[in-house]
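What follows is a structure written as structure tokens; I'll ask about it next.
Partial complex: the chains shown occupy the same locations as in the complete assembly.
By letter and in written order, the chains are A and B; residue numbering begins at 1 in each of them.
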């Protein structure tokens, strides 16, 4: 099986955010493994604000986890 | 009764993610124990983006718990 999640640790907050997006998308793939169906659904979804906001909520939840895992990157320059 | 959740501890983040998916599905089974009905519902659900995003949200919430239980696998190679 492919390793797609070797670690929750990232160098920067922004990479952590990208990881949160990835975590959000994998759940969709596991529920609907057929890429063709996902592609068919994508247009109606990406033009639907409810779906965009709901996706944003999933990313926010995953980002909370990734940020905690990284001690909030407190040593990163602000 | 079958033991399906002996521990929240996993070796890797990815196994932790798989456990989060499992935790999400068990709740559905407990609410609708009839496998035939669940199977009947599955197609319309797996082709519905709102449902896919909502499932992704449940996985994210459970992954937060599993990740915390594992100390975020901080010793895992990044």
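Here, a contact is a pair of C-beta atoms (placed from the backbone, for glycine too) under 8 Å apart; a residue touches a chain by one contact, two chains touch by 3 or more.
Given the structure is predicted, the values throughout are model-derived calculations rather than measurements.
In this structure file the full complex is assembled from 6 copies of one chain, 2 of which are shown.
The rule we apply is simple: only the chains that are shown with their structure count from here on.
Against chain A, the residues of chain B that register as touching in their complex are 12-14, 17, 21, 46-50, 52-57, 59-61, 63-64, 67-68, 72-74, 76-78.
Considering their complex, residues 3-10, 23-28, 30-32, 37, 41-42, 44-45, 48, 50-51, 54-55, 57-58, 61-62, 64-65, 68-69 of chain A touch chain B.
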